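Heads up, this is only part of the complex; the chains shown haven't been moved.
Labels A, B and C are assigned to the chains in the order they are written; within every chain, residues are numbered from 1.
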């Protein structure tokens, strides 16, 4: 790490509003699937871990600046990002999906034409929507985080939100009957851990720990805890 | 009957009696000089006449109409009509700084009496000529000397065509060199038979121009008389003392 | 740096600057009269009105504008019962937040302005026969504005910079587009362009206001 901390500590950048991957529980503790996974990985790597909540829109900048060592919070692999950061192998499948209120009459992608769509700024949701032709026919609003986008969906300021499938699954389990997901998803994608291009050694260490966790079932246990099933890729 | 008739006028601030049962009259064409030490109540008396202060008892009548009768004030429209007969010139001029000299003169008659611009322009030109400022009509007050400001203030008061003009120490905020020009304008007004009450420290002016001098101290009128009498043979001890001190 | 690249990053920023400028004018136009009404309320002889106005000013000036924007934009719709009627379009919500905030600041400025006006001005107007409304509108108000103008100018320049808070309520403006470009291109250059645009706006505003102040000097 070149973030000034000791060598045996890694700083992980997270978005603390990104449930269920990383968020704050009722007692303000940072919890989530990625949090547990990262803690287990750190244990295997024999390093201490610190979670640094960041503004998601500045995550690559944060990484590049060395203030954080890893981006690990439902971080989607995209071609653009590959140019800026190193990725581990993907560990979770995800898709960018379109969420509306339960009583909405938007049922497929083309219904979005002329509607207002919200999403988290500078996220892969934004990339996914922009690479779909429908993006030229919708009015996009970029929010600081997913929760604000969903809040405004409920407020009625937007008609739909583009969001990570895992995230909306979590919310739909929490708040039954509020949302519905349009069948047609925008793009399938995969989560991985992002590492600075300057730090290949760390990438190897993390990859090794991940592989071990998949082997010995640690990852599967964590997945059971958060999703009820084993969704981890191997 | 007197033009101004004040009877048993009383005024207090909290426990302090500022005016104690004051009575006096002013006839048409009188020029009254009001003198007395600081704090004696001269300003308060003058301000009571134009209803800038509310009095606590007594009567004031102007040209036969009661502004306040035994402590009871007339109705607001009536008050307005009565006080409109008086103009007042303040120690610190109180010109409106955001208006030119001409606008300062014309704003009140335009808004209050709804007079025509043409009429007002003629009158303001005449009055500015009278106070020797015909060429400063479009200047803002900030550009005038103290003496010029006070002459504009006098012209502004005259624009409302008052029957009586009140002056509260019109020259005491001026440099000594500048008092002359203001006193000259006041002399001219006296010669034109304007009724005036002038609170002043200018004994010279009081002697030369006034036909009546009133000496006040501690909220009372102690002595009234013709200038020569009062200045040369004051009867009251306090008057004597005061005149010694200022000379 | 190629002209093309400059064009790519400047175009969205200039669009964002339009939002900035639009917000600026809306806030100035509405918050100045509202601030003035607040001043009148504070000076009102109806005590409860005066108290409410004072409390309002105290709360608004004592908390961050950012918090106020978040409350109006995301908090009000959460109110039980009436919340659903308080879902305003985002830009409008932001405008309301800014106007309500700046009105409190302007109210304080105007209050100071009124205090600075000599009692003699009221008295001269009264002795000349003007009624309360005439002397207030023709004598006191113009002078109050002149006295308050330098402080109003300062506040407007602060406003230009405060428009950057729009990004917190997801209204895309100048700074938002700069940040997007910085993230995309891994380059600090867009920040400098953004700074330059802000500087140009504040600079022009300063000049205009200085001119206005000069014209209001009455000399």
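Quick note on the criterion: a contact is a pair of C-beta atoms (placed from the backbone, for glycine too) under 8 Å apart; a residue touches a chain by one contact, two chains touch by 3 or more.
Only a predicted model underlies this, so the values are computations on that prediction, with no experimental measurement involved.
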Query = In the whole complex, which copy numbers belong to the chains shown here?
reply = A x1, B x2, C x2
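Everything below uses one rule, namely that only the chains that are shown with their structure count from here on.
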Request  = Pick one for the touching-chains graph, please: line, ring, star, complete, other.
outcome  = line
Ask   = Would you say A-C or B-C is joined by more C-beta pairs in contact?
value = B-C
Ask   = Which chain, with its centre taken as the mean C-alpha position, is closest to the global C-alpha centre?
value = C
Key: subunit A-subunit B separation of Cα centroids, rounded to whole Å   = 83
Message = Could you work out how far the Cα centre of subunit B sits from that of subunit C, in whole Å?
response = 46
Request  = Could you put a whole-Å number on the gap between the CA centroids of subunit A and subunit C?
outcome  = 38
Ask   = Of all residues in subunit A, which touch subunit C in the complex?
value = 57-58, 60-61, 64, 84, 118, 121-122, 141-144, 148, 151-152, 154-157
Sites on subunit C touched by subunit A in the complex = 74, 77-78, 84, 87, 89-90, 167-168, 170, 172, 176, 179-180, 182-183, 186
Note = Counting only contacts in the complex, subunit C reaches subunit B at residues 118, 120-121, 123-130, 134, 138-139, 142-143, 146, 217-219
